[in-house]
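Removed: one protein chain of the complex. Kept in place: all other protein chains.
Right, chain A next:
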Amino acid sequence: MSAIYTTDEYGRPFIIVREQDKKTRKTGIEATKAHIMAAKTVANIVRTSLGPRGLDKILISPDGDITISNDGATIMTQMAIENQIGKLMVELSKSQDDEIGDGTTGIVVLAGALLEQAEELLDRGIHPIRISDGFEQACKIAVAHLDKVSDVIPWSKDDTSDLFKCAKTSLGSKIVNKCHDQFAQIAVDSILAVADLERKDVDFELIKMEGKVGGELADTMLVRGVIIDKDFSHPQMPKEVSDAKIAILTCPFEPPKPKTKHKLDITTVKEFEELQKYELETFEKMVQQVKDCGANIVACQWGFDDEANSLLLQHKLPAIRWVGGPEIELLAIATNGRIVPRFDDLSSEKLGSAGKIREMSFGTTNDNMIVVEDCANSKAVTVFVRGGNKMIVDEAKRSLHDAMCVVRNLILNNHVVYGGAAAEISCSIEVEKAADQVSSIEQYAMRSFARALDAIPMALAENSGLPPIETLSAVKSQQIKQGISSLGIDCMNTGVNDMKQQFVFDPLISKRQQFLVATQMVKMILKIDDVIVHKSDDQQ
């Protein structure tokens, strides 16, 4: 250890770097090998969750919270990896999640496979940078080839069948594939509802996901409006309001209070009575103001006390209190209303309108939610997820999010490649072909890149219970012989391995991103030849 530890001319040791004893250092090929080892281990963990027949992982947090997931990024983040290279792999997966939202497992498996191949080349004595150069060349060819094999899928606001198929591919590997069609439809509908098709911009903040334990997955629904996890402020208020005119308030039902510090001295009984009268009058006035502007329901960001509550009931004005900031906003967007900061500003044009507002109750518990439906503006939508237990609801939310991302990506760019690893196999063949024409050492690295691409179909086949090598070689030869690049692994045993016929699509930008980012990450890892780790105190 510690190459920084040095002795001078007379054999006396001296210190150059602070707290040398606490630092560990690895250099040269040893460091690179250790990194590859770590990355491979991480990749192996998520490998089995790839594809429609991939299995889920159970993760228990330090607090005992259980997460069950099939989503690469979720698994990786929850694993709390300590190793630095492992952490890089987590970041890799997260970045795919941020950018594309899907394919988070695939990218990690690819990076792991690339590093595994690099290890062999390192053993042959090839310089790590030559290897990564070769990988980059190969990656360029693969990405160019992706463009060539990609297809444009036509879609319009009325014809969403192809978007639907892509969403289905993404959902294929998730727990929700029991209600495959329904979830895919929800994903497509919700994205189309909020998408700004002209600017090709999708604002995810307008899609709210609300989950509730109970019921079954099939009860999941898309509400073109808002769901608020609150109930009416008074149990005797009507549970349903049709043709609602909603007043959205951010001020409490109470006498106005200055923000400046203030003090009111009450010295006589008369003054006290006056105060009480004043309070009562203000309540009356406020309720009257709301009534006057034509509202028949009130949503308030703050609370109001029982006196106001009963007054509202008397005036037959159902009210919802303590509605949080983001919900108020969504409510305002959905109903085309304006958020009103004080009662004086209330007017009929500032009210939001909704076809129906109702309270929904669940099962035997006293859980209620308020559903605002048939809103004036359908730009804000809520997905209401049901499921047998909390884990399933959470996983269903994540799966839906992934599927929505896929749909969004297609709206941005409607090029697709074929799933079932068809694109990887086709790129592998192409890279292999190109490698033979390269005269330098990079040739080896390029071949290795092609082999690393094969790792994805192999993992898919393995997870689907097919003999991996046999299946892969069969498909590969078929692709070359027939010249069809859409042949892939038939994970679902349908008997057809043309992904075009099976309608298994992946967005082009997702695959492209996987290739590019994984290669860049591998380059970064290969380029490190020196690791200095400052051990923290608890490790000693």
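Note that a residue touches a chain if its C-beta (ideal position, glycine included) is under 8 Å from a C-beta of that chain, and two chains touch if they have at least 3 such contacts; residues count from 1.
Everything below uses one rule, namely that contacts and distances are computed from a predicted model.
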{"item": "UniProt protein name of the chain not shown, from \"Translation initiation factor eIF2B subunit delta\", \"T-complex protein 1 subunit eta\", \"DNA replication complex GINS protein PSF2\" or \"Thioredoxin domain-containing protein 17\"", "value": "\"T-complex protein 1 subunit eta\""}
{"item": "Touch with the omitted chain, as defined above, among A:128, A:172 or A:419", "value": "A:128"}
{"item": "Residue numbers in chain A that touch the chain omitted from display", "value": "3-4, 6-10, 12-19, 21-22, 31, 84, 87-88, 91-92, 94-100, 127-129, 133, 136, 199, 201-206, 250, 255-265, 274-275, 278, 301, 325-326, 328-330, 332-333, 338-342, 512-513, 516-518, 520-521, 523-524, 527-534, 536-537"}
